[in-house]
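Report on one structure; see the data block that follows.
Every protein chain except one is present and positioned as in the full complex.
Each chain gets a letter, A and B, in the order it is written, and its residues are counted from 1.
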Amino acid sequence: MLLEIVGITKTFGGIRALDGVSFSVEKGAIHGLIGPNGAGKTTLINVLSGTAKPMEGRILLEGALIHSLPPYKVAALGIARTFQNIRLFAGMNCVENVIAGQHLKAKRQLLPRLLHLPSANREEREYRDKAMACLKRVGIEHRAAIPAGYLSYGERRRLEIARALALEPRILLLDEPVAGMRRRGIEQVGGLIRSLATQGMTILLIEHNMKFVMELCSRITVLNFGRVITTGAPSEVGRHPQVIEAYLGAEA
Amino acid sequence: MAFLMHFFAVYGNLVNFIGINALMALGLYVTLSAGQLSLGNAAFAGIGGYTAGILTMQFHAPYILSITSGAMLSGIVAVLIGLPVLRLRGVFLAMATLSFGEVVRIAAVNLTITGGAQGLVGIPNKTTTGLIFTVLALTGYFMAKLRQSRIGWSFESIREDEAAAASLGVNTTFYKTVAFTIGAIISGLAGGMYAHLNFIISPGEFGFSAAVQLLIYNIVGGTRIWYGPLLGATLLTALPEVLRGIGVTAGPIRMCVNGIILLLVILFLPNGLISLLSRSSSIAGPRP
Partner (left out) sequence: MSLLLQQLVNGLFIGSVYGLFAVGYTLVFGVLDILNMAHATVFTLGGLVALWLVEGSGMSIWAAFPLAVLFSGLLGLVLDRVAFAPLRQRSDTYFSGLISSIAMAIIFESAALGLFGAHTVRFPPNTIKTDIWRIEGVTITSLQVEIVLVALILMGALSLFLHRTRTGKAIRAVAESERTARLLGIHVDGIIASTFFVSSALGGAAGILFGLYFDALSPDMGRSIELKGLAVIVLGGMGSIPGAILGGLTFGLSEVLTVAVTGKSNLRDAVAFTVLFAVLLLRPEGLLGRRRAREV
């Protein structure tokens, strides 16, 4: 198992946002995380990325404990994320956003730049090409010079994925990657996620669009009130009585 | 040539102070460029100024050694202060740096070695115009290159969104401390050079008003590129002379003009006067 989540509990002022959550993510999987609003999905992503610290439980990345690490160390281990409320660098243009995402992969040392060494320029061109490749990957390379603040909603979501890809992560955590997108955009992002997975990247994604999740994911974990209801293949999950109840709520 | 000599005879001092103020403004700029609002940079200039002045007067240290020691001591204090203080955000960081600045000022008033409230008097005049502008040019070049390095990109990311920067692997605490320290070193250097230009330094010159003045240079010029604060410091330092030139000599009016310029800039040009000159997207980008 690449990523093991064992008994994670997180409370906010007495409310158990996560209550003993356990499941595993296989390498190369597209793992979906679903559940009604307030089920604790985003909190789990925050715990996984080091933004929030769990009260109890462990998270293991290839057997190594990572749940007490600060976010920047988690990123250095190859876990990249996007945010539900999209946190781009609004004052930068698109390609600059991706360049900022290259922090762990690009040296960009100060001294060669101060000395005007030709190697610095060569290196810089290489990094810029890589950044453009990330933009191309998500289909917004034509917007490279546009300030991030001018992008449409869907383009912003894609740019955030491109910025995360600049980390060349092993695991990509996507918090509602297609929220607010039209059908064509949803299909494109779905295709992108699939191609990332075939290249060996592991993806854990939160999404409310059921059709998208059911078609794309190899495994799905369902959360409700901070607890795992079930983890399994889409077909099993869809038949699970508690899942149906959770989604249909009191009417069921 | 004759014109230049005449110009320097009349405005030499003004030119020097423009250079020093610009250098001090650049010190604060580094910290601001990492999104950290510091009101302690005047105190760092004070630490640099007093250290350099004392080394020169009491220990007869060579000028270069004095001013670099002042800058280094400023930097060391910044590391010590920065590690705990930079956990605070926004207004709280501003107030913590401000109270640090007040403690430094009060220390200068109460210590014997700093000459108490009168300050240090009789510091030899060793800072030349040439040196000021050489240091300024080198610092400007350093800023431009820093911006292209991983340090500069980290500053920029933290300024835009600290949590997002951390998610990209940026060690935010480390880089904020780096920004604070580089800023303190530059301010300290400027302080030492100022001490050797002005004959006298006193605690009041490095207090809250001075810290606010450095902030004003940055805001008026613009904080999205390194030459913004240079523009701000130049315009506002020269402003009294310009006003005198058109016949305005009353102190309150000059002060009022200062305030009005700051108000107009923050209301209508949030990225500073520099955004009028440069329309590059990364400087004048929208902030939704």
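For this structure, a couple of remarks:
Please note the rule applied: a residue touches a chain if its C-beta (ideal position, glycine included) is under 8 Å from a C-beta of that chain, and two chains touch if they have at least 3 such contacts.
Just so it is clear, the structure is predicted and the values come from calculations on it, not from any experiment.
Seen in the complete assembly, the chain not on display touches B. Within the full complex, the residue among B:5, B:65, B:79 or B:106 touching the omitted chain is B:106.
Which of B:80, B:95 or B:276 touches the hidden chain is settled by the complete complex: it is B:95. Within the complete assembly, B:219 is the residue of B:77, B:120 or B:219 that touches the hidden chain. The chain omitted from view is touched by exactly one of B:113, B:242 or B:266, namely B:266. On the side of subunit B, the interface with the absent chain consists of residues 37, 84-85, 88-92, 94-96, 98-100, 102-103, 106-107, 109-110, 117, 208-209, 212, 215-216, 219, 250-253, 255-256, 258-260, 262-263, 266-267, 270, 287-288, using the contact rule stated above.
One rule holds in what follows: only the chains that are shown with their structure count from here on.
For the pair subunit A and subunit B, the distance between mean C-alpha positions equals 40 Å. Interface of subunit B with subunit A (complex): residues 141-142, 145-146, 148-151, 153-154, 156-157, 159-161, 163-172, 224, 281-282, 285-288.
Looking at the complex, you find that subunit A touches subunit B at residues 49-51, 70-72, 75-76, 80-81, 83, 87-93, 96, 99-101, 103-104, 106-110, 113-114, 124, 145-150, 163-164, 166-167.
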